[in-house]
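Of the protein chains in this complex, all but one are displayed in their positions.
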Amino acid sequence: MGEYYGIDVADIFNSMQSRFRPEGAEGVEASIGYDITGTGMWELRIGPGGMSLDKRDELTGCDVVVHVDAQTFVGLNIGKIDAMAALGAAKLKVEGDFNLFAATGKMFTKYVIPGQEVVPEQELLVLKKTISVNQRFAAGPVMGTFLQGLKEKKILAIKCPVCGRLQSPPREICAPCRVRNDEWVEIGPSGEMRMLEYCYYASPDPLTGETRETPYGAIGILLDGCGENEVFWHLLRPDQLDDVQMGIVMGDSVVHGSRLRPVWSENRNGSINDIKYFEIER
Amino acid sequence: MGYKNKKRHVGIIGIGETKFSSHREDVNQPEMIHEAVRRALDDAGLQIDDIDCVVHGNMELFEMVHQADMWHTIGTGAYGKSAFRLTTGGTTGGTLVCGADNLVASGMYDVVMAIGFEKLQEGHTTGGITNMADPLWARKLQSGALTAQAAVKLIAEFGEERARRAAMTYRIIMDKHACKNPNAHRAFHLEWDQIDDLMKHSPPLIGDLRLIHMCSQSDGACAIIFASEKKAREISDTPVWIRDHITIHREETLNLHNNFYPIQTTHRFAAEKLYERNGIENPLEYFDVFEMYDPSAWWGVDWLRDFFLLEGDQHIQMVENHDIMIDGKMPINPSGGVIATNPIGATAMVRVAEAAKQIRGDAGEHQIPGKVEHGLASSFGGTMWTVLTMLEKETNW
Partner (left out) sequence: MQKDDFSKSYVVEGKLALPYTYFAGRLGSTFLTTIRDQQKIMGVRCNQCSKVFVPPRQTCERCLSDIRENWVTLENTGEVINFTVVREHDKHLPRKTPYILGMIRLDGADTPMVHIIEGVNPESVSEGMRVKAVFAAESEGTILEIDHFIIS
């Protein structure tokens, strides 16, 4: 077995029991597989009774399997390599429950190289806060008209008197023409899907601070009655993420996207949530 | 419009950058900023008393500190001086340079220090960006700066294989540059034989945008000192001149989520105007270095076409032929660029700082081997808007 930074892969595994932090593994009942390229495979099981570790020939049935080369593995454990950096560079691959893998950081104390125990660093204070501020937004007459329309299952667009551009959600003015929009047009409610942002990354919903469920799809839809740039932005029904086709217009080449229709909420109060999402029209 | 209306030339006479990283638990915000301020003062050989005015900026929702310039006075040295705060999103650093340039060019101040910073580990970057969107609609839908739009476009035009390979080639070139820059945040030492593996296995963020393609979230600060021509020549042996800068804004661009091409980008629009008024007929030939605000490898590849006013697949070829490498025909981001290092409020300013260092010839290990006399730096922000800055070694334009 190769040594990296003066440490053997086996040293890391052999010391796991003594580095285990039960308080960091509270409520976890899972198995984590480690496939150390060219070195071997280990299965770590975490449960109410603590942890156990075994050498394995295969890792089927683990909740998550970590594939990593020996040098990166040692580097991660002694704090020489940053996990995000290793992930980004694909030196570390995580197959299965990613959150479980991320939680292992809390389950063990850092590996300390024998003879190199360092004087504890100065305690550096960290303050964690979720700052939450209530806000009140004036919809104004233009956005107000649009949002009131949603209550009646109508999607309204506003039309520029100069260039004829439709905007929905509406804006009071057409910025390129520098004129005030004045005419309302009903569009959709069905249309053709153009852009799909297939989001794997779990960002917080800024309205609640809660992490969003992934994957989800934010979509641009060309609603019936609209053309060119006049797309409408909303969400896709989450279980149809893999069933839709993006529409793309590149010069003379036209690919049509899936036909979508809105699914309305039962209780509509004049907000974006009045449409739950768009789904495939069958 | 533009440089012809300047009252006098403005030169960069001092540059300071912190080391960029994601672990700055050892300093608070003004302490981190002060590291860059101290380096810029030392670089110029000045004391804080020599500075007439301080321009400060970042994106305040990222750390949720309002009027951060007040607290930061203990690090910036603005005490008892004129001070301004500018914040324009991702372009903040570029806008800070525009602001400082305007303040000196107008004759109002002789020596101005601009400071951009961000401490992204203190906040939630993507969450913060979503809040720039309209609260009644887009805030619920926005995924921050993460988008697969450029990937969709490049794949539609050039096919999956060629587009994906070009994006990853661009990414590896940027990493090779970052490995030469001691201030760069992420330097992975990626190798060419990793291309296929990375194309398949780097974790996906959105669609074809993978973690490896996307910029890091960095902590750090940048400070640049600007002076009038007379002062600049007195203080510095190697002043770098701000020839011109242009800012192009646009309305919120939710309507660009539509896969309808071609679209007019603010990058191309800004480049056309800037080159026209400066008589630059062939930007690829004219510029010796381009520090681009490239938040992802996909955008980096796509935007080459806009900034250099290219047609067809010329931009893809530039990447495929490694023309954009530090020793290539048109070096892009010898610093490693934004994918390696992104302390957002400082990022666009670092572009100008790095291009200026190249022109001074003292960039160190990431110095371009050939002559560098004409530099270009870009900023990107908001929902697709642009600042472009032209830098020169001489004042003979």
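Worth pointing out:
First chain written, first letter: the chains are A and B, and each begins at residue 1.
Basically, a residue touches a chain if its C-beta (ideal position, glycine included) is under 8 Å from a C-beta of that chain, and two chains touch if they have at least 3 such contacts.
On a predicted model such as this, the values are computed, not experimentally measured, just so you know.
When you scan A:Ser15, A:Ser190 or A:Ser271 for touch with the missing chain, the hit is A:Ser271. Here one chain is not drawn; of A:Gly6, A:Pro22 or A:Gly140, the residue touching it is A:Gly140.
Panel shows chain A; residues 122-141, 144-145, 147-148, 182, 204, 206-209, 270-271 of it touch the chain omitted from the view. Residues of chain B that touch the chain left out of the display are 24-28, 30-31, 34, 37, 48, 61, 63-64, 73-75, 77, 79-80, 119, 121-124, 127-128, 131, 135-136.
Here is the rule we go by: only the chains that are shown with their structure count from here on.
Separating the centre of chain A from that of chain B, both taken as means of CA atoms, is a distance of 26 Å. If you check the complex, the residues on chain B that touch chain A are 22, 25-26, 64, 124, 126-127, 130-131, 134-144, 146-149, 152, 156-157, 186, 188, 190, 194, 197-198, 201-207, 211-212, 250-251, 254-263. Looking at the complex, you find that chain A touches chain B at residues 82, 84-85, 87-90, 93-94, 124, 126, 131, 135, 137, 139, 143, 147, 167, 169, 171, 175, 194-201, 203-207, 218-220, 222, 228-231, 233-235, 246-251, 255, 257, 271-273.
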